[in-house]
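Let me begin by handing over the structure; questions about it come next.
The complex appears here minus one protein chain, its other protein chains still in place.
Naming follows writing order (A and B), and every chain is counted from residue 1.
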Amino acid sequence: MQSRRFTLVMAAVAFIFFSFVSVAAIAQEAPKSIKIGASISLTGRFAAGGIDVADGYKLAVKHVNDKGGILVKQFNKKIPVELIIYDDESDPSKTVTRLEKLNAEKVVAYLGEFASDMNIAGLGIAEKNKIPWVGVTIAVENVFNQGFKYIFGPNMFSFMEVAAFLDALDKIPESQRPKKIANFELQVDWGKECTKYLHEYAKKRGYTIALEKKFAPDTKDFSSMIMAAKSEGCDAVFAVPTPPQSMALIKQMKELDYAPKATCFVRGPDLSNFWQVMGKDANYIMTSGEWTPDMPYPGNKQLVADYRKLNPNKLMGMPVGNGYSAFQVLADAISRAEKLDRDSIRQALTTTNIVTVKGKVTFDKRGVGNVPHVLAQWQNGELVVIVSPDYKTAPVLVATPWSKRK
Amino acid sequence: MVERKKGLVIAAVVIVALALVPLFTGREYVFSILCMLFLYVTLSQSWNILGGYTGQINVGQAAFFGMGALVARLLWVAGAPFYLSILAGGLSSVILAIIIGLPALKLRGHYFAIGTLAVATIAQITVGNILPGISFLPAQQMATYSLIPRYYVFLIIMAAALAAIYITVNSRVGLGMEATRDDEEAAQMVGVNTFKYKMIAFVISSFFAGLAGGGFAYFNASYYWYLPFTLMWCFEPILIVFIGGVGSFLGPVIGSVCYVLLKELFALTLGEANLLIFGIVFILTILFFPKGIIGLPAKLRQLFYRRGNVVGR
Partner (left out) sequence: MEFAQYITYGVINGSLYALVAIGLALIMGIMGIFNIAQGSLAMIAAYGSVLFFQHMKIDPFVSLALTLPAMFLIGVFMYLTMFMSMNKFDAGQKLRNSMLVSFGLVLIMETLATILWTANERTVTTGYSGTVMALGDLRIPYTGLATIVMAIVVIFGLHSFLKHTTFGKSIWAVSQDHDCAMLMGINVRRTTLAAFGIGVALSAFAGAVVSLHTVSPAVGIDWTNKALILIVLAGVGSINGIFFAGLLLGIVEALGVYLVGVHYTGVVGLLIFIIVLMLRPQGLFVRKAGV
């Protein structure tokens, strides 16, 4: 008798215990925060862009968390975002270990950083760890031809930059329009990709590449290239120099009295302090216009106002807006993801279609972003957008000879 | 003799313990950090045999590290098995070392140093110009990527490097190397073929630097081709060996552990100022341990001896 009762009691206890366990297992607790990770160059050679990108991310996270967080479908509640940023000291080997650490901390997504050297190492880790990776400035299209599934680049790529440059030339009235382009090819994959597209597009659109010269990241003296372009009669120049090279190039062009009608340095003059340091020698220089503080897209005014409040003595750099936009893309995907896990977020990213602070973003099958083709130009102290598919821009200014400039 | 036997036993225990780590944790972060640590131990010990034991300060180790990585990656991505690719990387570095060493080892002291630095700079610029793009893993290797084999590859390379260098420095060859370091002219006068010993050291040094490079190529999913040629790979092994204690066997090991782990810790916890604090710690270490961290036990003994004296009064 007693043993049977004992067995019944034990069975009841076991039943209740296992019910609790199974109910607890089914009713999964919503996590306290959505963990997102990034390895960024806060120190070292690429710290300039790195710090700006980090600032853009942090502001975007703040705006999202101010509203309570991202509304996650799986739990039907808003969960705040926890952004974890580690410094990789501008060293791609350290990017790898930092991202592995973030993987160990169970981030649901990675955000990219400013410089290619690190981004390349990072996206490889993202792909192998099967964690979605949203880039911020990754202009090399070749990366997305490798069949990777987890990487997304919501920014302008080499072929868009070349197209935008030719768009700008098209906008110049026929009588003044430059026809002979000098291509200064920086010996990096991005530079070579731009060359490929320049050749492909220029002919179709009525321009010739009259001169092509190669230079390396350590080149400091551009006299032979400039003199060749001048003697060849090139009235337009295209290059993707490093920021110090963009300054040195312009200074040497002035010394050698070479002022082509259109000069486009995609990188370098996009630094917010470019006019401040170059003075009026920066006038007429075209550069990447991917994001400027004056763009009329939703959310931009708030972003600019908040940034300036936090950084009253700092000029607002392009990577800040690019970073903010990248986070918007990721946050949007998280809100549309069926579940709060890496593969669901990856799936949601593929169907992205939102308007960020730099315009509409969608992705093609490879993860290459469709974003507005934009080019900007330094005009009398302001970085002005001169090419945009979404709104009317300022006219393109044609450069005057050095001696005629006041 | 007993000391040495004790040391060997400890070393064997450590290696076995490290080999068992994957059984206790699956955390990839631990593996990637340890892989980097093993890489730095290998690279700095390979520098040490030429720089610390033979006295030839080579500031161009990146050329051999890079060469190994380049050859290994090319072969592996083309389909060769990874262990053969890595081995080929090591051998290609040796060939490069012989080509460079025949003229270069005639240079003495800081001339050899600056000459090797020039060679490494030429290598970096040239590779950057010829291969300005990225090395990607083919989709199949990407899908089957696991850190565990890479962990063992680095562990084996490190163990092999430590064993080979230990045996060398404790042999007659090692005596020849140290004689060359201590006074090259005097050694030559007593009939030591210093050039031969310098070349042997150079070959061993480049072989393991090349193997480390091969490991690097096997480890990284995607990287710029010129990355293993950047000059930081020249400077870091030298710093590590000196911080640890140059010309000692454990110096590179201690130095690597401190350098890699400390830098990682600071980067994770100190944010923007991490390199600043690391630099300060670094300087203080050198000012207080001018012979390297390996001098720490002796320094502590010194402190305690003095203290004991005072108390005893």
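The working rule: a residue touches a chain if its C-beta (ideal position, glycine included) is under 8 Å from a C-beta of that chain, and two chains touch if they have at least 3 such contacts.
From a predicted model like this one, the values you see are computed outputs, not experimental measurements.
Chemist: Which of A:V277, A:L310 or A:A394 sits in contact with the chain that's absent?
Modeler: Answering carefully, the residue with contact to the hidden chain is A:V277.
Chemist: Of the residues listed, B:Y40, B:F136, B:F154 or B:F278, which one is in contact with the missing chain?
Modeler: Of all options in B:Y40, B:F136, B:F154 or B:F278, contact with the hidden chain holds for B:F278.
Chemist: Among A:A48, A:I84 or A:I354, exactly one should touch the missing chain; which is it?
Modeler: Answer from the full complex: A:A48 touches the omitted chain.
Chemist: Pick out the residues on chain B that sit against the missing chain.
Modeler: 103, 106-108, 110-111, 114-115, 117-119, 121-122, 125-126, 129, 231, 235, 239, 242-243, 246, 272-273, 275-276, 278-280, 282-283, 286-287, 290
Chemist: Since one chain has been left out of the picture, which residues of chain A touch it in the full complex?
Modeler: So the residues of chain A touching the unseen chain are 43-48, 50-51, 90, 187, 213-216, 218-225, 227, 243-244, 247-248, 251, 254-257, 268, 271-273, 276-279, 281, 314, 317, 402.
Criterion: only the chains that are shown with their structure count from here on.
Chemist: Counting only Cα atoms for the centres, state how far chain A is from chain B in Å.
Modeler: Once rounded, the distance between the two centres reads 36 Å.
Chemist: Could you please specify the touching residues of chain B with respect to chain A in the complex?
Modeler: Touching chain A: residues 27-33, 36, 125, 128-129, 132-134, 136-137, 139, 142, 145, 219-224, 227, 232, 264, 267-268, 271-272, 274-275 of chain B.
Chemist: Write out the stretch or stretches of chain A touching chain B in their complex.
Modeler: Against chain B, the touching part of chain A is residues 42-44, 51, 86-89, 91-94, 96-98, 100-101, 103-104, 116-117, 120-121, 123-125, 127-129, 140, 142-143, 146-148, 187-189, 191-192, 214, 216-218.
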